[in-house]
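A single protein chain has been omitted; all remaining protein chains appear in their positions.
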Amino acid sequence: MTIFNKYCSQKLNLIFTFILLFLVGCSQNEQNMSEITFWGMGSEGESIQKLIPEFERLNPGIKVKVQMIPWTAAQEKLISAYASENLPDIFQLGNTWVPQFVALNSIENLDEFTSKSKIVKKESYFEGIWNTNEISGKIYGIPWYVDTRLLFYRKDILQKAGYNNPPKTWAEFYDVSKKIKQNIGNDDKYAVYLPVNEWAPFVIFGMQAGSKVLKDNDSYGNFSGAEFTKGFEFLINFHKENLAPIGISQVNNVYQAFAEEYFAMYISGPWNIKEFKRWMTGNLKDKWMTAPLPSPNSDSIGISLAGGASLVISKNSKKKDAAWKFIEFLSLPSTQLKFYELANSLPAVKTAWEDPLLQNDPYLIAFYTQFHSVVPTPKIPEWEQIAFSKLQQYAELAARNSLTVNEALKNMDKDVNIILEKRRWLLEQNNAK
Amino acid sequence: MQNKTISAYFFLAPALMAIFVFFFIPVIAAFIISFTDFDIYSLSNYGNARFVGFDNYLRLFYDPLFWTALQNTFYFVIVSAPLSIMVSLTAAIMLNSKLVKFKSLFRLNFFIPVITTLIAVAIVWRFIYHPKFGFLNYTLELVGIESIDWLGDPNFSMPAIIIMSVWKNFGYNMIIFIAGLQNIPEYLYEAAEIEGATGFQKFKFITIPMLAPTTLFVGIITMIGYFQLFAEPYIMTQGGPLNSTLSIVQYMYQEGFRWWNMGYSAAIAFVLFAVIMIGTIIQMKIQKNANV
Partner (left out) sequence: MKKITLHIFLIIAGLLTLAPFIWMVSASLMNDGHASVYPPRFFPDEVTFIQFERLFSRLSVSRNLLNSVIVSFLVTFISLIFNSMAGYAFAKYRFAGKDKLFSLLLSSMIIPAQVTMLPLFLMLKSFGFINTYLAIIIPGMANIFGIFLIKQYAMSIPDSIIESARMDGASDFQIYWKIILPLCTPILVTLAIFTFMGTWNDFLWPLIALTDSSMYTLPVALANLMGEHTKDPELMMAGSVITIIPIIIVFLALQKYYIKGIMMGSVKE
């Protein structure tokens, strides 16, 4: 009996010790003073790995460990990493996400670094883009690459409608669409592609009409205000007048649809250039172009949204200086150009645009112009939810005529005000202090 | 039977402690959280969470996206649960036939989808459904049906997910039905045959009633499982197009782990719980009435 007991407990002990050792071993991350971790998203996370050897050569003693996270789950991953205190030293953030991470108090204010830096200077960047990283006057992220939305159009179709140049004003935009649709006749083809599951154009046109989207210190929705209504209604009319397809399911592949003349104009971003080039081949090769957005009046180009990604440093990082060195390296015009070659991401540093590589690409000219007229979306953590879940929902309802424009925007404000209730409460709390 | 309370508790302790701490407490906590506005601000500072009473539940009531998710989930459950049970039963009856050879081989064959990782097969099916290069459309074209954009068309996205889940799950219930069929005493059929019953009559008057308890069980577990639809849309459609495959669990996940509205998300979870409970009770009632 005692022998059995001993044998048994020994065995159990052994097993449990093994498990414990194992678990402890696994939950401890290897600490290496000189290693910084970087999280990049999607293909950018993959491309950046090719830049690491150069950085490590220039900075002996610093090693960079790159981890790739997919765009589809990026935000969830980042926030749960924050919650579990597992954020990397340095990571990539879509610049509209910066406010969330500032609200979480999880990323470092970089003013101290930029004031001393010879490489990262505010003047080197497009103003509107830099601005997205500034919250309450403090800088939290350094623009890595930039994007914005502008007009992709079919030269040949516009020409047939009597437009040798892309539309410069809303009136022209509407007029050319009307004419294109007339030329099409009854075919199931359209002038513009304005999918309701892309919120950006609706915000852009609202802002162009002068709306600030939110009001009272970004604590109430301002969608039903006159300005936003004007821009929103202008776009929804394209759906109502059959100038743009209402459903999104007909368009399986945007590029193919563009090549097949399913639509002639599309408001979208630089990530499309490569794919359009791939699809528009043969005699279609020079039949398309990019142009800055039309504006409500003719004296300037229309504003667009400041997009792209920024580099941020985690507040908990113990290697902030090394992380900053890496940011500086990524911000060098030469690195920016290399990264453009690798990932097709447009440089955030203006001097990089002087390189022939970018100069000689006719499709980028409009982007360069557009980047001088970009504005950020409201810099509050709730914005993503407002845009993705609410704006798209109401744009669809209005486009399908389930609600009038005014009803849709009123309901939109109601929903947005519920989302922002917490923000108002927090602002009050702060004021009370 | 041993009457030693202390030893009993010794044996129970590890499992019950684990279940209590990591299941019951979270359930209670979730219930409490569902009455607060716990959100991204509260994540960095718990003091930023407030009690809001029934607000979350009231908001749900007026949330069109929630109703869409609920509707989609019901659509999925109501179509695919009976469908997969029917397929399971058919397979079970065929495999139970005395005429069939290599029964265990066929059984194994039909069972393979059940054990395989959902994520992996969802990925495979995504390509099977590919509008251009997928096998399904290719086959349909061969018989003259125009190609369908299965996962891109809001009218076909849910059917696509239903087809895949039936394929994935029917084997499980098939096994249970086979067990149920084997429990039906042979003499009942023999007696019926003597009285000249047709095959269909035997099925209707012997098989169906005798399988009733099994069917109830199968119905309940299938329903419970199907109400928790998540991974299929997560991988294949992300809830789209136009939210046509957004399920309750996915909406819960989105609200909770994408927008970090944990209070709201917890309320969704409890509505799901309530729906499942009501569904179970209804099924049991129906079964009882049918038996009387």
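Read from first to last, the chains carry the letters A and B; within each, the first residue is number 1.
Everything that follows uses one rule, which is that a residue touches a chain if its C-beta (ideal position, glycine included) is under 8 Å from a C-beta of that chain, and two chains touch if they have at least 3 such contacts.
These numbers were taken from a predicted model, which means no experiment stands behind them.
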Which displayed chains the hidden chain touches across the whole complex: A, B
Given B:121, B:148 or B:161, the one touching the chain that is not displayed: B:121
Of B:57, B:167 or B:189, the one touching the omitted chain in the full complex: B:167
Chain not shown, touching residues in chain A: 1, 4-5, 8, 15, 19, 22-23, 26-27, 42-43, 46, 67-73, 77, 80-81, 83-86
For chain B, the residues touching the chain missing from this view: 1-5, 7-12, 14-16, 18-19, 22-27, 29-30, 33, 91, 94-95, 97, 99-101, 106-113, 115-121, 123-125, 127-128, 130, 132-135, 138, 167, 172, 175-176, 179-180, 213-214, 217-218, 224, 227-228, 230-231, 234-235, 249, 252-253, 256-257, 262, 265-266, 269-270, 272-273, 276-277, 280
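In this text, only the chains that are shown with their structure count from here on.
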Chain centre separation (chain A, chain B; CA means) in Å: 36
Interface residues, chain A side, partner chain B - complex: 72, 75-76, 79-80, 82-83, 100, 103-106, 197, 247-249, 252, 381, 384-385, 389, 393, 396, 418, 421-422, 425-426
Chain B to chain A touching residues, read off their complex: 37, 39-41, 43-44, 48, 50, 59, 64-65, 131, 149, 152-154, 238, 240-242, 254, 257-261
